[in-house]
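The complex is shown incomplete by one protein chain, all other protein chains being positioned as in the whole.
Chains: A and B, in written order; residue numbering restarts at 1 for each.
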Amino acid sequence: MTEPVLHVTNLRKSFGGVCATDNVELSVAPLQTHAVIGPNGAGKTTLISQLSGDLTPDEGMIRFKGRDITHVAPYRRSHLGLARSFQITSVFLDMTVLQNVALAVQGHRGHSFRFWKPVSQDPEIVKPAFATLEQVGLQDRANDPASDMSHGERRQLEIAMALATEPDLLLLDEPMAGMGPEESATMVETLKGLKGEKTMLLVEHDMDAVFALADQVTVLVYGRVIASGAPQDIRSDEAVRRAYLGDEA
Amino acid sequence: MSVEAKTNRILPIGAIGLRGWVMIAVLAFLAVGPYTAHVLGQGFYLDLATRLVCLSIAAVSLNLILGYGGMISFGHAAYIGLGAYCVGIPAYYDYTSGFLHFPLTIVVCGLFALITGALCLRTKGVYFIMITMAFSQMVYFFFVSLDEYGADDGLTIDYRSEFPVVDIEDGVTLYYVCFVSLLAAIYIVHRIVHSRFGMAIRGSRSNEQRMRAVGYNTYAYRLTCYVISGVMCGYAGALLGNYTNFISPEMMDWTRSGELMFMVIVGGSGSLFGPVLGALAFLQLEDQLPHLIQLLGGAFGDLGFSELGQGIKDFSKHWRLIFGLLLILTVLFARGGIDGILKSIERRRRD
Partner (left out) sequence: MDTALLVTQLMNGLQLGVLLFLLASGLTLVFGIMDFVNLAHGSFYMVGAFVSASLVLALDSFILGVLLAVPIVVAVGVLTEVIAVRNLYPRNHLDHVLATFGLILIFDELTHIIWSPEGISVPLPHWLQGQVELLPGVILPSYRLVIVGAGLAIACALYYVVSHTRLGMLIRAGASNRTMVGALGIDIKTLFTLVFAIGAGLAGFAGMLIAPITNASIGMGNDIIITAFVVIIVGGIGSMKGAFVAAIIIGLIDTLGRSYLDDFFKLFLGDEAAETSAPAISAMLIYILMAMVLVFKPQGLFPPKVR
């Protein structure tokens, strides 16, 4: 068996009395799409934030590509090949769509202590940014202000910014959050396009999307992993049905 | 459309627009107006303009961190003072070379910005505002305690910085040195905010977490920006010290920092030329408001309401009350400042 891209052991994080991540174990194999599902407040965002470095775990270890990154700063993790998207859309509304992605490309291209040359005339940045926009189908909106975009388009841009850093592992926090059926379908298409090319850890609420995309599913309830396995096994798992799927089915 | 053709539109070149014309007009006026007044024997305007230009440089430097970087520093007057003392203290010991004064300013302000910035930037929001304020007050009290250099009473600078060829003892020459420095400051900020560094700074203003997630060490970029701004403001202070021939801790009282902030906000924060417009508006208002109130009183007097008119005239010495009110109204109703107003006129014309 090949070494997993991401390997999480004993991860624990609590806020005051609430244990948001409780002894979580997780492994993501190369080029797999691994879904994390669970009801609201299960600790999915908290998990992603610890993986991205925005939160420091109380206990446990995070290994990425064989390296212990538990205490590595978020921006360094990005350079190591870890990218995340946010559940709450975090694009720069005062910039154009292309500028948003260009900013992500730039973040990935070494340091930014370059004070003189305008970015907009820098093909090293603009070309890859434009290529990334094409990947998510936003190339026609390149020069529109991000504030003019629909919610669905902003979610696409959110993904584009993560992709622009050429990550080895994509952490996607509810990419379909707040989307209508049509917009969701577009997003599923985009993610299907990435499947098999990128390793992904996908947090999602939308069950159809999860079962359409995931190779592996982990179920999180009250910060704890209650089940993990192939989608069809999870679907038929009694504990999962009771704890989580029951109220959706 | 090719990538190049599309990307060219990120930075609209060609159309100058209303804001551009206003900038050109103001700069053209500053280039010839004060000198003309000086030749016509109105030296007062040259003085006013020199002060305006020095404070404009300071406002431009504050705008770099406040407007583009979202770092709300309430302590920028400290750099004006530090810069001025970097001229005054060496001059006190008869070291008058500008090649000592200005490098010293850069080193001192750079170091102060680096040390205090490193601490301030560990915090956010209100903490940042208050801490920058506190550090500037620290510098203020530091100079108040230095009896050797005049303490509260300040220090007279007998000789301005000496440079070969350029003699800034001459008021006109000093003015043009300041004016060219302002042009340079504006151009430098323009280049910086469109560079990679500038994009990193502007991104960190809106969403630091997102910036870290795409690989930026936001702390390092912000600190660097803070230092650049501090050095630039210190440079403005060194010029101001040369112009006034006198320095005192009062130059860096925290209320001075507040005024500097208002120049940026009134002009339009985060716009290239806004701070200059703001400094212009601020100094003009400070200068003209008492006269305006007098005029108003006169008008009422002419209309037959002589008592009311006289009352208004008498009130003109309390112009600060109106000034304070105007500041609050600006904050409440005109957050984009003058630049914002110009922008909305521009937009309406286009539609």
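Keep in mind that, in the parts below, a contact is a pair of C-beta atoms (placed from the backbone, for glycine too) under 8 Å apart; a residue touches a chain by one contact, two chains touch by 3 or more.
All of these numbers come straight from a predicted model, not from anything done at the bench.
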If I'm reading the header right, one chain is hidden. Which shown chains does it touch across the whole complex? B
Can you say which of B:L46, B:A84, B:V108 or B:I131 touches the chain missing from this structure? B:I131
Where the complex has a chain not shown, which of B:I265, B:L280, B:I312 or B:I338 is the residue touching it? B:I265
Could you tell me which of B:L111, B:L146 or B:A220 touches the chain that is not displayed? B:L146
For chain B, which residues lie in contact with the unshown chain of the complex? 72, 74, 116, 119, 122-123, 125-127, 129-131, 133-135, 137-138, 141-142, 144-148, 254-255, 258, 261-262, 265, 318, 320-321, 323-328, 330-332, 335
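Criterion: only the chains that are shown with their structure count from here on.
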Quick one: report the Å distance separating chain A from chain B, using the average Cα coordinate of each chain. 43
Within their complex, state which residues of chain A touch chain B. 52-54, 73-75, 78-79, 83-84, 86, 90-96, 98-99, 102-104, 106-108, 112-123, 125-127, 130, 142-143, 161-162, 164-165
Enumerate the contact residues on chain B facing chain A in the complex. 3, 6-11, 191-192, 194-200, 202-203, 206-207, 209-218, 221, 224
